[in-house]
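Please read the structure below before turning to the comments.
Every protein chain but one is kept in place in this view of the complex.
By written order: A and B. Residues from 1 in each chain.
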Amino acid sequence: MDDLGAFLAAYQTTIGFIGLNAMLALSVWLTLYTGQLTLGNAAFAGIAAYCSALLTMKAGFPFPLALACGAVLAAAVSVPLGATVFRLRGVYLAIATLAFGEIVRVAILAIPVTGRGQGLVGIPPKTELWHIFASLLIIAVALERLRRSTVGRAWAAIREDEVAAASQGIPVRGYQLAAFVLGALVAGWAGGLAAHFDFAIQPDEFGFARAVQILVFAVVGGIPNVLGPIAGALLFTALPAILQPLQEYRDIFQGVILVLVIVFLPRGLATILELRRTARLRTIGAEDVA
Amino acid sequence: MLLETSGLMKRFGGVVAVNSVDLAIIEGEVFGLIGPNGAGKTTLINVISGQLRADGGAVRLAGADVTRLRPDQLARRGIARTFQAIRLFKGLTVLENVRLGGFVRGGSPVHAQALLERMGIAARAHALAGELAYGDQRRLEIARALAAEPKLLILDEPAAGMNPTESAALRVLLRSLGAEGITTVLIEHDVRLVMGACDRVAVLSFGRKIAQGTPAQVQGDPAVRDAYLGSDDDA
Partner (left out) sequence: MDQIYNAIFIGSIYALFALGFTLVFSVLDILNLAQPALFTLGAFVALFAMQQGVPAALAVVVAFLVCGIAGVMCDRVAFAPLRRRSAPPLSAMISSIGVSLIIIRLIQLKYGPDLQAYPAGTLPAAVFSIGGLQLDTLRSAIIALAIGLMLGLTYLVRRTRLGRELRALAENPRAARILGIDVERAIAATFFLSAGLGGVAGVLYGFATNSPFSQMGLGFELKAFAVMVVGGMGSIPGAVLGAYILSFGEIASLTFLPSELRDAFAYGLLFAVLVVRPRGIFGQRAVDRV
């Protein structure tokens, strides 16, 4: 037990980030599951991070309440954003969410209370590992149950063929928007936890690079179920920590793995668990992410 | 009168694909829509079922104006359809496809299974929809549409690619739908199917309705023969 204690202490940050990244990956997974690519979830996490940090630091909010406020704010912002951009064809959606992310980053840099470029320091480090993993567990279970419910099946139909789904009575835009807003909520919760984990945050942490990173987790891990994004986050967060000498090449690995996965295993690594089904999907030409 | 269109128009740039078409489809009948390729039949159907927006005219379902409604809203009002180029959820199972067809009715697996039996594809319930043979895929699409328990069923060339046995079975199915309270609009090139299954038929040519009547009346109409002149459509 002592050894475990020592191990945890030494790798605390990494382990914590595995959990946080897993939640962020799940948030992206939600919209990917409906067949859309959105690149705004890092920004949602950022909005919630700043909001919850400011609430605990300046307004003395209790920790859980601050987290909730941050997540709700992120979700609230996502509603008008989603309503506006989901009418657009896929590539426009990606661009719009990307632009949104940048607007958030610029806004953070411009508003004095956020500490601008220096970031926000001195955030009370209230997040414990168990907060992170309890949240992850609850979110993962909830999302998996959602995926197997009518809503999740409708999402799968939308991903397969939007036109056909609509003609069966599925309100396509509404369901996609729901996934998007739920994703923002989850990303926001993770953002709030992240802010109180490392005691300082900076605008760059929630920019385009981060959005791409969590996309990689979700895509590489795979979308058939919630284990995929979690596995993807685990792989990419733990690996650089373990392979210390290869830190430098982390981005190259991520890039190479991303391309390899998209080309050869489009539904992600999780499909290794369902090789037969994947092979069947391949014969009918339906093996892609969207 | 279950479905009426009055003066329905659809343009694509300079081309008028649907030119002031009036239809009055009676409840319980099987109504055929025929015409040479490119006449605008599928476009007309797409406007009625909401995939395309009308540029003029109106569509009324059971008296209510539904012209501007989205496809999913129309589905909730009881319109179901199949597509000319089959649009199944290829990566999902056969059973799942039919369950999703019944989305507006709750999507019960038991109900879906029964429909698979009726359409003769129950044995393939757990295959992926994309793995089915072409004829089976067509039948699956019909099963999926029926799962919604629609008031109006629109079938776009359901017999395409079917062999004579399969299309005979389809004819029987179509004749039985009226008794179940389902009105059917059928786009078809298969002459035997149209003659055998339809109560009335309308003929489109270059976006206009040029004839309407019983299959026998329409078959004898010289205007219809002229429209098809030069193209001997496959039976």
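In the analysis below, contacts are C-beta pairs under 8 Å (C-beta built on N, C-alpha and C of every residue); 3 or more make two chains touch, one makes a residue touch a chain.
Treat the numbers as computed from the prediction; the structure is a model and nothing was measured.
Taking the complete complex into account, A:Ala99 is the one of A:Ala99, A:Val141, A:Leu243 or A:Ile272 that touches the chain left out.
Contacts to the hidden chain, counted on chain A, fall at residues 35-37, 84-85, 87-92, 94-96, 98-100, 102-103, 106, 109-110, 162-163, 166, 172-173, 208, 212, 215-216, 219, 248-249, 251-252, 254-259, 262-263, 266, 285, 287-290.
One rule holds for everything that comes next: only the chains that are shown with their structure count from here on.
Partner chain B is touched in their complex by these residues of chain A: 150, 153-154, 156-157, 160-161, 163-172, 277, 280-281, 283-287.
For chain B in complex with chain A, the touching residues are 49-51, 70-72, 75-76, 80-81, 83, 87-92, 96, 99-101, 103-104, 107, 128, 130-131, 144, 148.
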